[in-house]
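Below you will find the structure I want to go over with you.
Note that one protein chain of the assembly has been removed; the remaining protein chains are unaltered in position.
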Amino acid sequence: MEHKNNHIVGYGTYIFVWLTLVTLTALTVTVASFDLGGFSIVVALIIASVKALLVMLIFMHLKFDDKIFRIFVAVAFLTLMIFIVLTFSDYSFIR
Amino acid sequence: MNQIAETLASEHIHRDEVGAKIGMWLFLFTELILFGGMFLAYAVYRFSYRDYFALASKELDVFIGLINTLILLTSSLTMAMSITALRRGNKKLSLIFLSSTIIFALLFLVNKYFEWSAKFNHGLFPGSNDLLSLPRGEIIYFGLYYVMTGLHAVHVIIGMIILLFMLFYIKSNKVNQDYYIMLENSGLYWHLVDIIWIFLFPLFYLIH
Amino acid sequence: MTTLNVPINEGNGNHLDYLHSPKKYKGILNWILSTDHKKIGILYLISMLTFFSVGVFFGFLMRLELISPGKTIMEPQTYNQIFTLHGVIMIFLFIIPGLPAVFGNFFLPIMIGAKDVAFPRLNLFSWWLFITGGLVALISLFLPGGPADTGWTFYIPYSVRTSTNVIPALIGAFILGFSSILTGLNFITTIHRLRAPGMSWFKMPLFVWSLYATGWVQILATPIVGITLLLVAIERWFGVGIFDPSLGGDPILYQHLFWIYSHPAVYIMILPAMGVISEIIPVYARRTIFGYKFIAFSSLAIALFGSLVWAHHMFTVGMSDTAMWIFSLLTFLVAIPSAIKVFNWVSTLYKGSILLEPAMLFALSFIFNFTIGGFTGLMQGALALNIHIHDTSFIVAHFHYVMFGGTGFGIFAALHHWFPKMFGKMYNKKVAKLSWLFLFIGFQLLYFPLFIAGYLGMPRRYYDYLPEFHIWHFISTIGSWILITGLIIMFTNLIIALRKGAKAPANPWGGVTLEWSIQSPPTHENFEVIPVIENEPYDYSHFEEKEEIKN
Partner (left out) sequence: MILNASNFVKEVDGVFLFILGISLFLLVLITVLMVVFVIKFNRKRNPRSKNIKGNMALEIIWTVIPTLLVVGMFYYGWYGYKKMTAAPKDSFEINVTGRMWVWEFTYPNGRKTDTLVVPINKPIKLNLNSLDVNHSFFIPAFRIKKDVIPNKNNYLWFISNEVGVYDIACAEYCGLRHSYMYSKLYSLHQNEFEKWYGSVSDTVSLKTGK
């Protein structure tokens, strides 16, 4: 896992990502004004996850870094997901 | 590897940069899980108090939240560009980008201050009679709101302090084109603060 | 004493050891400002043992109170505060840092052929956090109202109602959590980046593997309890509604969040001890370990499964049936990697050439105690049975069999195994064995009766009890006296050795991992020349040839 971080991300890429993020923000606010019932939280979380992923991959250079970093991040998020899912094995099925 | 170990032991030259980055990411995981615990609490309470959460969130101003989201996104942009500028050897541009990041952080906090003080003027602060007279689900909503956005604001402040240090380090050439890992790591921290806000915004401001 | 059997990596002649190497500061500053991983390890050792003696003292007082029904020496309030302090001190200040921060700090870099950990200054900072957290937690002893009386679990809503000083304990535990996280972070980075040339993942000693698994648990689980305790503190301070049921909060949610960390925490405590046992048995059996990869992977498996079983502390709170069976099943699955470890250790004795040195005695009794602790753990995993024994002294006994009989004995084993390397002095082995005998017998007498009392219906955290439980508590208290005698003999022996012990050779026990290839005590830099690793970690085939030549 030697380091080959010679990749310098250009300003253009960053600005493009930023524009996408702003668009997604506008989207999530717009969607929130409709009543989608139980779906509104799902949509909001999906949009937020896409935004977070963009920030991590481009702004935080995960896309260009060594693979080990992507594995680490996956492990961390997976752990958090498991904590949440297992906790809800109690709450979702409670009488 | 051998060389890395030797340079590390002789303390003055540059450290192992990949190592530093691994360390930083591991630290970010603890921050992530720290907020994760609160998101878990949020999820459980939203599950049990769905309607109350929707009702209570009407008290928040979506516009302020939106402005703050845009401010943080833009600050992330300038942060990332500051690193690129430094690595391309443009110290001055890097300093400009970094300063604007800090100014955005400050704007975020000013905005937050006005938002919170408006709530306080409405009597909606922890332990107030107005708050305690609300239904239990709304008390919990505001409890989580204050704790989560408050702790996020603390992180913004810490981030600002770190970035101020970076400003001085770049000025004094301690952080430079060849040794930029400290700026990169500070950037990672700053982006994490942004990511947390990306989730806080819809979860508190955009509920129906 | 065994002759040296591994080439000594001493470079060209005698070098000053780390205790005497040139110093930047004088006196105590030379220690508390040092970034040398070995000195930090010793700092942790001293502070941890200090806290341990305080914890033992509180434990002694509790047992004395329980020697007979009714009031013996203290009021119920005092008793409640003492068992809380005993728990907080032993858990956060003794067992969690016990092996990783002391022996991990000292030996992890040496075992992988590095000169220090990845972030030496962060390492020192962790120790400072540890001391700060410990002092903050203990400061409540001197505040009006006295220390917390909530038990170390700080269950809501009692912890927001009681008038004692809960906040210092909460903040203390929060700080200690971060100390533990930073240690784990440091170790993982060290293991990823600083292994000597040739030290591939499967040539790492098993202690290093266990610390790697522990590190991940420290990083990914500790923040949860950090934030939870912080939230309780904020709730007490500002009256923010988070967990308090009178504000709409959910006490069960608190328990989930608390145990999401605090169950994996027991694996933070036991995994490094398992690593120590995996180091010790091959050395005194003088043969390679049985099933290296299985032991290594079982550490990761324990870390993984151990993080998914927290709600088995909550089988009586009224969870959904789905959660009940999921957590029960997962709990049973943790037993499998633990069983694999035990079987492999016992097999390592087979056809060995065994010498019962003190460290080996502690290691073998670890296996015995841990097996009892593990089996009684299975009993608690079974739902129907858990309902009966939950929150009784059965749990107290189980917990102490794993944590004291397991990790505690593991710490004593490590202490006796590595003492000559750390300080360059030999201790009196006969006295050490005597202390082991006292500790072993005292331990069984102290905790085994609590299993019986627990099954008969003796609830835990009781200041007073029904007369029918008298006999079990009486035996238990007698056991505590024998145990403490053993502790006094052991520590006196080691302290005498520090002052008057004979000089220890580089490799007194005939170990083949890297720490035995350098002088005792090690030099500041550990290795004059960074070693290149070719052999597997417990390769004794090489060793036999040498002996043959000599004979």
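Note that the chains take the letters A, B and C in the order they are written out, and that residue 1 is the start of every chain.
Here is the rule we go by: a residue touches a chain if its C-beta (ideal position, glycine included) is under 8 Å from a C-beta of that chain, and two chains touch if they have at least 3 such contacts.
Quick caveat: nothing in here was measured; it's all calculated off a predicted structure.
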{"item": "Displayed partners of the chain not shown (whole complex)", "value": "C"}
{"item": "Residue among C:372, C:403 or C:530 that touches the chain left out of view", "value": "C:372"}
{"item": "Candidate in contact with the missing chain, chosen from C:46, C:73, C:141 or C:466", "value": "C:466"}
{"item": "Chain C residues touching the omitted chain (full complex)", "value": "76-77, 80, 149-151, 155, 157-158, 161-162, 245-246, 250-252, 285-288, 290-294, 316-318, 321, 324-325, 328-329, 332-333, 335-336, 339-340, 342-344, 346-347, 349-356, 364, 367-368, 371-372, 375-376, 378-379, 381-388, 390-392, 455-457, 459-466, 539-541, 544"}
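Methods note: only the chains that are shown with their structure count from here on.
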{"item": "Geometric centre distance via CA averages, chain B-chain A, whole Å", "value": "15"}
{"item": "Two or more partner chains touched - positions in chain B", "value": "18, 22, 26, 29, 32-33, 36, 40, 44, 48"}
{"item": "Where chain A touches two or more other chains at once, by residue number", "value": "1, 68, 76, 79, 83, 87, 91-92"}
{"item": "Chain C - residues contacting chain A, complex", "value": "192, 216, 220, 224, 252, 256, 260, 307-308, 311, 319-323, 326-327"}
{"item": "Chain C residues within the chain B interface of the complex", "value": "113-116, 118-119, 122, 181, 184-186, 188-189, 192-197, 219-224, 226-228, 231, 234-235, 238-242, 247-250, 253, 256-257, 260, 525, 530"}
{"item": "Residues of chain A that touch chain B when the two form their complex", "value": "1-3, 5, 8-11, 14-15, 17-18, 21-22, 25, 28-29, 32, 35-36, 40-41, 44-45, 47-48, 51-52, 55-56, 58-61, 65-66, 68-69, 72-73, 76-77, 79-80, 83-84, 87-88, 91-92"}
